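The other protein chains are all here in position, but one chain of the complex has been omitted.
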Amino acid sequence: MIAELGHFALVLAFAVALVQGTLPLLGAARRDATLLGVAGPAALVQFLLVALAFGALVHLYVVSDFSVANVFQNSHQSKPLLYRITGVWGNHEGSLLLWVLILALFGAAVAAFGHNLPVVFRARVLAVQALIAVGFLAFTLFTSNPFARLDPAPLEGRGLNPILQDPGLAFHPPLLYLGYVGFSTTFSFAIAGLLEGRIDPSWARWLRPWTLLAWIALTLGIALGSYWAYYELGWGGFWFWDPVENASFMPWLAGTALLHSAIVVEKRDTLKSWTILLAIVTFALSLLGTFLVRSGVLTSVHAFASDPARGVFILVLLVLAVGLALALYAWRAPSLRGGGSFAPISREGALLLNNLLLASATATVLLGTLYPLALEVIGGPKISVGPPYFNATFVPLMVPLLALLPVGAIMAWKRADLFEALQRLWLAAAAAVACGVIVLVATDLRAGLACLGYALGVWTILGALTDPLSRAARAAGGLARFARRLLSLPRASWAVAVAHAGLGVLVIGITAVSTGQSERILAMKPGDVAEIAGYSVRFEGVREVRGPNWIAQRGTFTVTRDGAFVTEIFSDKRFFIVEQRPTTEAGIHTTVLRDLYFVLGDPLAEGAWSVRLYHNPLALWMWGGALLMALGGLISLSDRRLRVGAPRPARVAVGASAP
Amino acid sequence: MSARLDTGRPQRLGRGWLYLLPVLLFAAIGVVLALGLERDARTLPSVLIDKPAPEFALPPLPGRDDRGFTRADLNGQVALVNIFASWCVPCRIEHPVLEQLAREGVVVHAINYKDDPRDALAFLRTLGDPFARVGMDREGRAAIDWGVYGVPETFVIDREGRIRYRHVGPIQPRDLERTLRPLLAKLAQ
Partner (left out) sequence: MIRARLLLAVPLLLLALSARAVTGPDEMLADPELEARARALGKELRCLVCQNQSIDDSDAPLARDLRRIVREQLVAGASEAEIKRFLVERYGEFVLLKPPVSPATWLLWAGPFLMAAAGAALVWTFVRARSVRPEEVTELTAEERQALERLLEGGSGERTR
């Protein structure tokens, strides 16, 4: 019954989405208030229906109803409740339903909280949002119905891939989807803006909170996925330039560019057609990612097993949505005009440069991801484009970005004094250079890349903090007055400082782990002691432990430094009974300065075990940096100017409805 | 300041194509993706096609015969070379097809990949032995020279000892009709 209810709710949601996608557009064309009024309630109803369907699927997983094919294939009664629930999105159908749920959620959120938007504009946004939903609901209903029944019902399910039975991966997809499905709003705002033919600073202001929300979620989602790979895959790698990782990274890069270019539209009423294009492209890249993951067109460790029929369906959706949007863009964008002077040495000039580099980086990742496919399709040889390519092309684009960031962020709008900006940053620059030199001397002269990485990281952090600190210090007075001024700075300044400092922290973390990792691969017998990065690691031996649905060989390591006890680390080789598959659980001890990361390998002859020991300096900084970036986004999101009903400057209130 | 469809400033000539660029680029990507759906992402084409088969000299499977399988066996006649192992499940699925080909007079040789000789012998005793020559590749080194990346794989060798075709995975009856038989017929002429 519940399955049929869920299915029925989905069918109804499809019907509602059809109505929501058409009537408001008609209403906008005819200026018909009744038709326009359909959009809001329809968005809410559509969300409730999809939520009902999703709830039904979760219920089926929780009660282990194996008469439903999807539950049978991806669950098992012996799984802990948490993984029975998260198993819902550990497969194609369920994760697609989550996708649709989040799409509907954003539509409903625009309907519920978008009071600051003009009625016609909001109706158009919701209609575009609904048209995307129509496509994906049809995709779910016609190719990927999660509620299909099995007859007769099996007694037990097949279980879930054990690597997905992990808290990191359990919450990675929802965050990731909140991110890249969230960019559907920027897409809808762009299309609605093009349909109205009016893009002005208030458009950018309306867009901003939605872009920020999606960007924050995507930042966290990618960081969580990377962290999961770090501790689950067993050697301390954190980014593999895998096509599916690239698929989530491209919308992030484009979304980051969008956040910055939208500020220029907001403040200077220029770069409009570029910003619109970015808003479309960001979501297009999200859709492309969805296609890549689900069509089997590229091989990836993360991909769902392929089904050509689904690939065709999604490709048609992608071509319709993005093709129509870009065609509309080609038609309407040339008539968007605005702004006046645009001096290269100015905040907007720096943001333009930021966009140039981020767009190039996005295009590079896209090129590397699709190149092997394109080459093969035109009859060329089958080649691989792996991490060495991306490191060689992506990093050179990031270096100037980081080098310019503090300078750009401190420059004034319209016409800035480069010399003055550099003067304000002399401390950060000096510290960065000093830091680079120290690294160069302390390690060895081949570590040029490390020295550059640390210097850029320090430069970015101190550069980001220079603005708030120097502004607070400008007024005379004691420390208390300084602190008070610091706290009373506008949230926008803090948001920029925190997010940019987070980027610097991230860069230092990545540099440290990539260039400073120590590794020891060795055979250890119980009682053996090995040294790594100044720590003594004693292998205590292996014993068997049992989990809810697995059996593990657990290796124990005692870590000491200069004779003093530091910690005890456990690493498991787990074997999942139902799925008949092993996983490796690295043992990690984290401090701010380093991770000790130990992995138990296979048993060798004479009671010895293959063991891998890693010392990853500043590994926490990678995740900490990403968290800081997201925190910066949150601070910006809480800024008064973005809140519903905040007073708007009179000049941009054209067509805005009363709050 | 609000930017309506502002016609106040004349649009400079030649800028319009810039706005068309995104949709054109996307169309190109769409074509690539559509064509990409057609192909199997996981099959790796062999680089040895139309090249002479690699040199090898493999020992025999004890208990079967004592001749083994060497490069010289490939000269002078059209033949199939099948890479198999007793532990490989798809090989069992494929086996009847190889037997049928052997019955029809096609010469089928085999490289037994990373196998225990006793298991391999039992495999052939139970399922039938369609092979003219069988060579044991216990370390898998000969297979690497052939560019093998999984079992089963099957190569078609022409009279001059050149590799003309590689089939990856078990040969299904439809592969037989669509590709292998026409190719064998052509090479036999």
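Going in written order, the chains are labelled A and B, and every chain counts its residues from 1.
Rule of thumb we're sticking to: a contact is a pair of C-beta atoms (placed from the backbone, for glycine too) under 8 Å apart; a residue touches a chain by one contact, two chains touch by 3 or more.
Because the structure is a prediction, the values reported are computed rather than measured.
Shown chains touched by the missing chain in the whole complex: A, B. Screening A:H59, A:R149 or A:K382 for touch with the missing chain picks out A:K382. Contact with the chain not shown here comes from a single listed residue; of A:F240, A:Y329 or A:Y535, that residue is A:F240. One of A:N91, A:N116 or A:N616 touches the chain omitted from the figure, and that residue is A:N91.
Touching the missing chain, out of A:A333, A:L397, A:L596 or A:I635, is residue A:L397.
Chain A meets the missing chain through residues 73-74, 90-93, 158, 161-164, 232-235, 237, 240, 242-243, 267, 270, 299-305, 307, 339-344, 349, 352-353, 356-357, 359-360, 363-364, 367-368, 371, 375, 380-389, 392-394, 396-397, 412-414, 490, 492-493, 521-523, 581-584, 599, 601-602, 604, 610-612, 640-641, 647, 649-651. For chain B, the residues touching the chain absent from view are 1, 18, 42, 44-48, 85, 87-90, 113-114, 139-141, 144-147, 149-151, 169-170.
The rule is simple: only the chains that are shown with their structure count from here on.
The distance from the centre of chain A to the centre of chain B, with each centre set as the mean of the Cα atoms, comes to 38 Å. If you check the complex, the residues on chain B that touch chain A are 1-9, 11, 15-16, 19-20, 22-23, 26-27, 29-30, 32-37, 39, 41-42, 44-45. On chain A, the positions that touch chain B within their shared complex are 197-201, 269, 272-273, 277, 280-281, 284, 288, 291, 295-299, 306, 308, 311-312, 315, 318-319, 322-323, 326-327, 329-330, 333-338, 370, 373-374, 376-377, 382, 651-652, 654.
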